[in-house]
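Yeah, one chain of the complex is gone here, protein chain that is, but the others are all in their spots.
A, B and C are the chain letters, set down in written order, and residue numbers restart from 1 in every chain.
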């Protein structure tokens, strides 16, 4: 059994991690820490776990996380970069669900998160935990920066065309993304009240969202790894997130200009082939429209590829559960890879529909 | 492996049954029939099952259901009573999720369902599939009438006080029940549109709902089985169902008058003891208020017991997922009992929260 | 034009008051105060008012509220009782939307609100602002304690039977109430997040809710005013509030035992006659089930009266918009009465459906 510790864990990615790990056949949850909730039974905070999980929040100092095989950080940004070094030194692997080890450039981190990065050397070592892109690097990694929810959907949605190269204008990409409110976390914020966010839709952060530099970095890396230097250098994307009156789910609608010579290219086939061996990425038949509920509660991502009539656009529709493939499920998938377990271990739940 | 067939299965209890059975370690789905959808891949109708289930709807005539160990009817009422006899004769067990084998009195069936019962002899043999009440009878049953969603919550909510006897006035019970819209089934009904049922609440069927005779019959049977003849004879309950602007979940608020001499009785302890050994009934600590989302997608039922100040009332709060413990999950639980499997096999999913 | 001031007004009853008053033909909003938002354009906080309202929040000290004809307190409890005296002395009428002037007994106030009442003499003078009960007293009042949202629905729902007397057992009343989340106010509370309260239902405060003493006081007063001393003395009600996954609306389901001799009484006719002249209380035809959305955004209350089969129960279904008839609309109705305006002035909006 892999011995797992969780730092934080009172938020939505935390409870989702607990839900998944509690059903994982090869994992044992050793400790979950929370300064604020130390001593509290986890099931008192999350009654959904009653009867299947026996665990109390503990003081970080008492948790003996160094005895774990791997520790997840389900904390706000800034925590993992303070504690990762000690854990790694003790031989513990680290998976950060927050933003500390996502951006490779510490200056970019400081620009977007308004605090200096305090662990720059480890940043260089950290692997970006997107299995469909970095599976090999993840296998041998000690330290993982897990992708954000929006970036997961945008990167995987564009992965096949970027890797192939020469198909689309990478300088004029658009990601019009729609997210449920759980993406904002379990925080008492006025704008996330049911009376505020319910029965309404709005865009937000159009002038700049923290996931934009991560998306750009990731897309450029994909193009560069595939040897498409030009696609990487020119790459530019507009990212417009929208808040949906629903709890879970992200629907990303991606727009790319198809280059003149590629107008007849078979994008459907490209996508089907690229993801054929991926256990969690499902390319829908031509003409289909994925619904976010078709992945609710599961680690699946579903993608459909369209060419709207009389335009030169490729439109890619991507759905994921922001708390599973967009966060905790991807974390478990990464854990499975790191420890040589079957990649779907603990992730065989089917989506809850309706 | 238990060989399972499903008749019908294009509705919500059908897709839920597929979700649960596809993850069941001891079950193999042999066939699912639908006249209307014959030939269609199940995953085309329910994309949530893509990647985990390979199955087509088949013509009833082609399905060879007689080769199954057990057949579920996830059909409208009236179908199971036509087909059960042939299956039983072939040695196949039958679990009906509809109403054909719930009411013991064929006249009551005809009164509420406006059609004569065509299988009265089997009705006498049928076992009411509520494990917490009828576990032993289920073990050896060939034919199961599975309880309705509302009746499951009302009966289990009142089970401890009725079995104990002498605690409450059984002649003045009230069940104020709140259900999500999936209880109405996957049917194109105007009143169930999001634009009609969303962001609104209403009572319905106050003058008479089909689940009322089932509830009354079940409560009387519980009292009678426990030797509380008086409680059974006098028993009367008002059942007022309400439609909630949500998808899944039932919240039943049950009101019972506590008899004078029982005012100091420890109801909390009674409930905890009665359900201590039940794998799916969870009695919350005193003072708690269960939320429907705390059981979403799982076979759990959660119950809290209250005595509102300055009244002689016992108030019992019961939540369940109407499609799981209120239908398909209970069906799988019954299957497990019938075939000597661990009762929780295939039902270990944790609730999806948030 | 009646000159109106508003104290507070950054919450939901505040914005609703602004919506209604901005459309009122005989009213001018002079000032709205908020310490926290002083200087801010009201439309910046509530963009829904853009283009129809030109008003800034002002410091309480600068607002010159004593120049108003009437001042609304749309504040948390505790504010109106500090400021009412000065306003009344200046000849300004006061309508408090909070709880300061609802409970007649200062000890009860302190028991439920955990703070002593600091304005006991004015409490004696205050009129409970429920027009259907207290219209005459409201006409000449200087100081109004406006009813809570739940109490409005429960009192009007039981008004005809209590006034008539001798029809029901007043010692065993039950109010099973369902409210949208806006009733909790515009406060950043974890439990009111869309990700927490959405797609779920729960009861809350079963051991005791602040509206219980107000309901009991009001029902007793109704019975006593009608000369039904016995009904008043014995009166007891259980109040079980539930939180609904919707924004606006209250659905109260009221249960009363019909006395033996009154089993054949025509309750439908009683309700129709009692409310025939009331501009905002609509008794539905026999057999109907009101929906909360049928009053959304309007000052209407709709009531249906049922006798469930084979029980001795009277079941009364009441719907209102908690922010209109349950708060700000009722405030405007009271203002109209106080100033001799047509009672429906500014309240002619039709419900928004769907």
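What we mean here is this: a residue touches a chain if its C-beta (ideal position, glycine included) is under 8 Å from a C-beta of that chain, and two chains touch if they have at least 3 such contacts.
Values in this document were obtained by computation on a predicted structure and should not be read as measured data.
S.K.: Quick one: say which of B:43, B:70, B:84 or B:181 touches the chain that got left out.
M.R.: Of these options, the touching residue for the absent chain is B:181.
S.K.: Pick from C:172, C:252, C:294 or C:311: which residue touches the chain that isn't shown?
M.R.: C:294
S.K.: So that we can see where the missing chain sits, which residues of subunit B does it touch?
M.R.: Touching the missing chain: residues 12, 180-182, 184, 186-190, 192-199, 245-247.
S.K.: Since one chain isn't shown, list which residues of subunit A touch it in the complete complex.
M.R.: 172, 174, 176, 178, 180, 195-196, 198-204, 206-208, 212, 236-240, 242, 244-249, 251, 253, 255, 257, 287, 289-293, 296, 306, 308-313, 315, 317, 319, 354
S.K.: List every residue of subunit C that touches the chain not included in the displayed model.
M.R.: Touch set of subunit C with respect to the missing chain: 12, 15, 19, 22-23, 46-53, 182, 186, 198-199, 247-248, 282, 284, 288, 290-291, 293-298, 300, 302, 323, 348-354.
Note that in this section only the chains that are shown with their structure count from here on.
S.K.: With centres defined by CA atoms only, which chain is the most remote from subunit A?
M.R.: Centre of mass proxy via C-alpha means gives C as farthest from subunit A.
S.K.: So subunit B and subunit C: same face meeting same face, with over half the numbers shared, or different?
M.R.: Mostly the same residues.
S.K.: How many angstrom between the C-alpha centroids of subunit C and subunit A?
M.R.: For subunit A versus subunit C, the centre distance works out to 46 Å.
S.K.: Could you work out how far the Cα centre of subunit A sits from that of subunit B, in whole Å?
M.R.: Between these chains, centre-to-centre, one finds 37 Å.
S.K.: Taking the mean of the CA coordinates per chain, how far is subunit B from subunit C in Å?
M.R.: Once rounded, the distance between the two centres reads 39 Å.
S.K.: Among the residues of subunit A, pick out those that touch two or more other chains and give their numbers.
M.R.: Those would be 12, 182, 186, 198-199, 247.
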